[in-house]
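Okay, so here's the structure we're looking at.
Only one protein chain is missing; all other protein chains are in place.
And now, chain A:
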Amino acid sequence: MLFYSFFKSLVGKEVVIELKNDLSIAGILHSVDQYLNVKLTEVQVLDPEKYPHIQSVTSAFVRGSVIRYIQLPPDDVDTQLLQEATRKEVTQPRKE
């Protein structure tokens, strides 16, 4: 649940999503759910010459299972805090 919360804090920021089919899509993060499915608005494909396949797409829902990387805006991520939080989650057995 940590990364779900983390991505929720990035809603409204611009991210680049790299899919497992090598497609890279830039857009504004609109929402995330527990499976890390992601919805983007103002979608733009990074290499439109090579990938005209989703040219007319304005907003997109990406299934979490096909996402390889999500490139984050560095200024909006507190890496120190995130590191501590991930450590805490590993060392403390989760309740629930």
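Just so it is clear, a contact is a pair of C-beta atoms (placed from the backbone, for glycine too) under 8 Å apart; a residue touches a chain by one contact, two chains touch by 3 or more; residues count from 1.
Note that in this section contacts and distances are computed from a predicted model.
The chain not displayed here is annotated in its UniProt record as "U6 snRNA-associated Sm-like protein LSm8", chosen from "Trafficking protein particle complex subunit 6B", "2-methoxy-6-polyprenyl-1,4-benzoquinol methylase, mitochondrial", "Ubiquinone biosynthesis protein" or "U6 snRNA-associated Sm-like protein LSm8". When the missing chain is restored to the complex, the residue among A:Leu10, A:Ala26 or A:Ala60 that touches it is A:Ala60. Summarising the interface, chain A meets the missing chain with residues 19-23, 25, 30-31, 33-34, 37, 39, 43, 50-63, 65-66.
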